[in-house]
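Shown here: the complex without one of its protein chains, the others still in place.
Letters A and B name the chains as they come in the text, with residue numbers starting at 1 for each one.
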Amino acid sequence: MTHADKHPGRARGLKPSDFIATAVLLGITIAIPFIAYEQSRGALPDGNLAGTFSFYTAFLVTVGVFALLTLALNIQWGYAGVINFGVLAFFMLGAYVTAVITKGDPQGDFTDYIGGWGDDLNLIPALATNQWLPFVVATAAAAIAAGLLAFLVAFPTLRLREDYLAIATIGIAEVMRRVVIEERWMVNGSRGLTGVPQPLGNIVDQSDYKYLNVVIIGIVVILIFFALERAVRSPWGRVLLGLRDDEEATAASGKNVFAFKTQSFVLGAAIMGVGGSMYAYAFSALSPDAFTHLFATFIFWAMLMVGGSGNNKGAIAGAYVVWGLWTLSLQMQGYELGDLVQSRMPYLRGLLLGVAIVGVLLIRPLGLLPQERRVSAWVERRVKKERSAPAPPAEP
Amino acid sequence: MSSDQRLPILTVENVSKAFGGLQAVDRADLEVAEGSITGLIGPNGAGKTTLFNLVSGFIKPDSGRITFQGERIDGLPPHQVFRRGLVRTFQIPRELGGMTVVENLMLVPGEQAGESLWNAWFMPWRVSDQEDANFTKAEDVLRFLNLHHLRDEYALNLSGGQKKLLELGRTLMCDPKMIMLVEPAAGVNRTLMRDIVNDIKRLRVERGITFFVIEHDMDIVALLCDRLIVMAEGTKLAEGSPDEVRADERVLDAYLGGRGR
Partner (left out) sequence: MASPVGDLPQLSIWVEVGLLVGVPLYAAVFAALFQSLVGYNRLRSSSDIFTAVTLWLLVPLHIGGWLAYQYGGSLEALLLLTIWPYVWLTAVVYGLPRIEQLRSHDDNINFGGIIANIVVFVFAAAIWEHDALTVGIVLGAIIALGAVGLTLIFGVLKFAHFAHGDSMMLSAFVAWLLLNGIIVGERAGSETTLLPVNVNDLPGAESAIWDFSFGYGLIVAMLLAAVLTAGLMVGIDRMVYRRLRKRKSDIVIFAIASLGLAFVMRSVILIFWGPTPRLYTPGIRNRIDLPFDVSLLADQVFILAAAFVVTAVVYVLLFRTKLGKAMRAMADNPDLARISGIDTDRIITWTWAVSGCLIAIAGVLLALQAHLDSELGFTLLLPLFAAAIVGGLGNPLGALVGGFVVGITQEVAVTFDFLSPGYKFSVAFAVLILILVVRPRGLFGERS
């Protein structure tokens, strides 16, 4: 049947390659803080702990944002088997919606964008609403906008073969990029938006903001992780996994395939919107050049495949490991490698990502962390309780 | 024949379906009596599988009416047909390999509270009770089918015969009124086959479920069915008790390819 790639069920005993893969990935994971130490030497005259800490924090901020997007993709692809090759669209929409809501009115000759409602949200000065309300509103709006867009895309295409949706998502990503670039009045075109306000940004020094940011993003990631775990390890998630394994059989079990697929697609897109929102806060500047197919769609696929689709922890681990490798290759650029390699390093990274996806598919389809054995948390609990209870008399 | 007096639970009237130039089902008319085990036989390409797909909502007929318990069901999507108590299996078992056997069964019951995100997030107690009930029910079904020892095994790792049983088990999770089985005993060893036949008969007696079965193996048909419908070239050719059908010359002709070749 069709599930051989995705399922732990077929693993009959561990192969040496499993150990090697796990060892390599674990090694990288542990090495990343040390890479941070090395990296900090590039920025500072000689490496020190403070530099390492600073670099590692900045690294974790990015990982946090990317983990959100990978988690979102996991809901769509890892659980419901819905392909989204246009993560970019929802990511970008979330980021831009956040920026135009939180920023003040456009100023200067070369900036032009709609919105700029940040200043209007000082509704109750006594509660200092302008300090937190814009961010809450903006992140919620980002999620809603991305979810709405996903619904619009899903409606005509989700009933059809799964690859039609994949094509449609590439299309929506292209349209999103084009609209941002061409419609200058909307979000300032290819000049991009800078100075996006950061939540609680004025209570710490700008250069120290990442330490606060890593906490904020950490909280968001943890919240969304638990919300998703709750959702997928329930009958809802069971239907989703059913859809991924065999859509027709799930339909024959009386499930409304279209409704469940739409839910997973829209939920995933909304989380991508939140990810975009966090991106806007973390980097404070947006430009259409930053949202390339490689960087805003493909890298999340690589992260999910490496981490293990169908496992939320795997999604986060994948974001950590892949971004760690990315950073590692950045460090290699600092060494004397000769101009030939030096000038091609950025492209070699893209090549490695592509090879990683194909390699994972061929060699280790389960990724770093395979899917859990029991879907429903309730079943898991019940079976565990049974195990811990004294064994019943053996059945004949 | 006593079965003739029973009311039809499923009526197919004048139903046609073409794929491109191929007329797969051609003005088929047939009825399945309530509480019967009706067999559907016919040579390859007679349109049996297409007819099952039409009835279960996987494809839409080009014309004609399908009525289940007095209600029109043609054109409804599969999940709606399922909700009316008309359940089907597939020719090749369609187990959900990535899930354990027990969760394959627990997927089936309809209208689970936990299938709504709202309940899964904010009303876990509602989900909890239902999950417990479904788990118990699934265990009962597994015991009934002698599959209980495989409860926590991935469905992918079952043998062919066990998968067939699991398919049957899935249809039992929702208190169906009628079950449509496709070759329930194909590729299954003789002992297991006898078990399946006995299970089906028991279900008919104990729960009053109607069965509509596509089967090629005439031994099983003779053991199992009390009524047979023969299809050939997309339409009903003959109908009657297994003995009557066996005596019918037209049926023999159809199987030997006497017609249309």
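Keep in mind that, in the parts below, a residue touches a chain if its C-beta (ideal position, glycine included) is under 8 Å from a C-beta of that chain, and two chains touch if they have at least 3 such contacts.
Just so it is clear, the structure is predicted and the values come from calculations on it, not from any experiment.
**Student:** Could you tell which one of A:L294, A:L330 or A:V383 touches the chain left off the display?
**Tutor:** Of the listed residues, the one touching the omitted chain is A:L294.
**Student:** Quick one: say which of A:L69, A:A231, A:A249 or A:L353 touches the chain that got left out.
**Tutor:** A:L353
**Student:** I'm checking contacts with the chain that's been left out. Which of A:D112, A:E162, A:E248 or A:E380 qualifies?
**Tutor:** Of these options, the touching residue for the absent chain is A:E162.
**Student:** Write the list of chain A residues that the hidden chain touches.
**Tutor:** 1-6, 81, 83, 85, 156-157, 159-160, 162-164, 166-168, 170-172, 174-175, 178, 181-182, 293-294, 298, 301, 305, 338-340, 343-344, 346-348, 350-351, 353-358, 361-362, 365
By our rule, only the chains that are shown with their structure count from here on.
**Student:** Would you tell me which residues of chain A are touching chain B in their complex?
**Tutor:** It comes out as residues 1, 3, 6-10, 227, 230-231, 234-239, 241-242, 244-246, 248-257, 263, 267, 310, 371, 373-376, 378-379, 382-383.
**Student:** Over in the complex, which chain B residues touch chain A? Could you list them?
**Tutor:** For this pair, the touching residues of chain B are 56, 58, 77-79, 82-83, 87-90, 92, 94-100, 102-103, 106-108, 110, 112-117, 120-121, 124, 127-128, 130-132, 135, 152, 154-157, 170, 174.
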